[in-house]
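Here is the structure we will look at.
Let's turn to chain A:
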Amino acid sequence: MNVGLFIPCYVDQFYPQVARATLTLLQKVGCDVHYPLDQTCCGQPMANSGYAHLSGGCDANFVRNFAPYDYIVSPSGSCTLHIKQHLHDANHDTEARHIRERVYELTEFLTDVIQLPGLTENPLQATFPHRVGLHQSCHGQRGLHLSQMSELVAAPYSKPRQLLNMVAGLELVTLDRSDECCGFGGTFCVVEEAVSAKMGKDRVADHLRNGAEFITGVDVSCLMHLEGILKRAGSTVKVKHMAEILTATL
Partner candidate 1 sequence: MNQLALDHPDASTVFNKDEARVDWHDETLWFVRTKRDRAVQQIPEWEQLREAASQIKNHVLSNLHDLLIDFEARAIANGITVHWATDAAEHNALIHRIITEAGATQLVKSKSMLTEECHLNEYLTQNGIDVIDSDLGERIVQMRGEPPSHIVLPAIHLKKSDVGDTFHKHLGTEKGATDPQYLTEAARQHLRETFLSRKVALTGVNFAIAETGGFVVCTNEGNADMGVHLADVHIASMGFEKIIPRTEHLGVFLRLLARSATGQPITTFSSHFHKPQPGKQIHLVIVDNGRSRQLGRPDFRNSLKCIRCAACLNTCPVYRRSGGHSYHSAIAGPIGSILAPNLDMRQNADLPFASTLCGSCSNVCPVKIDIHEQLYKWRQVLMQEGYGPTAKTVAMRTMATVLESPRLYRLAGRVGRGTLRFAPVLAENSLNPWYQQREMPAPPAQSFRDWYINQPKP
Partner candidate 2 sequence: MTARETILANIKANQPDLQPLPTQIRFQTMYPDLAKQFADTLAFVGGLAVFVDDYAAIDAYIQEHYAGVTGIATTLPELAHLADFDLDITDPHDLAHLNLAIIDGQLAVAENAAIWVDERQLPHRVLPMITQYLAIVVRQSTLVANMHDAYDRLTVNETGFGTFISGPSKTADIEQSLVIGAHGARGLTVFMLE
């Protein structure tokens, strides 16, 4: 299957290792992966700030870059959700719809399309012998339904957890609040700096209290925010995106 790799703008610029791990991971499971060279941004920063009416140019560029692919896969729950819900191009309506239907966040692509956990042979052969806290990024969880939500009376499930269970030596810690928001929220992180930082500090404290050595999740935005707080506190705890853990070897 031919996959267009959609790398969020801030991952491209600040966390290229996550993009490289995503590429490696998708190739490992047998995808024919291409990175469209002229991609920029999904437009979410403007849209969430109330300026969705300015994101037409980003939308058009996105459609131009990603229309040719069977699947569009991204190591980001929030960017994927944004495209899924908001991508429109009046001049290329069919292509836009195709993309909305075929855009996937990385972990759901691996569980739902590749059906990785069900495969008899584990192609990952990943090892990560550490205590890991799973941060459940809100847009991935509540928007893309990557895992069950604590508010609902419904059967538990978790796509990220299914994948992490395939990693040798990895021990998932139990958090006090399994799915509270980290406080990044896009421009919220600077517009409401006091609350944003406090939310991040509380998330970090939960992970630390429960013995996490690494914090992982499906969204680099959340991890970047938590990392900023960890580094300011001089902590040895590090953040690692799911893709990095799923391709980790000794």
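The candidate set was assembled so that all candidates are chains of the complex that A comes from, given by their letters.
Note that in this section a residue touches a chain if its C-beta (ideal position, glycine included) is under 8 Å from a C-beta of that chain, and two chains touch if they have at least 3 such contacts; residues count from 1.
Keep in mind it's a predicted model, so treat the numbers as computed, not measured.
Candidates 1 or 2 all come from the same complex, and the one touching chain A there is 1.
Across the complex, chain A meets candidate 1 through its residues 7, 9, 11-17, 19-20, 23, 35, 37-41, 43, 45-58, 60-61, 138-139, 142-143, 149-154, 177, 179-181, 183-186, 188-202, 224-225, 227-229, 231-232.
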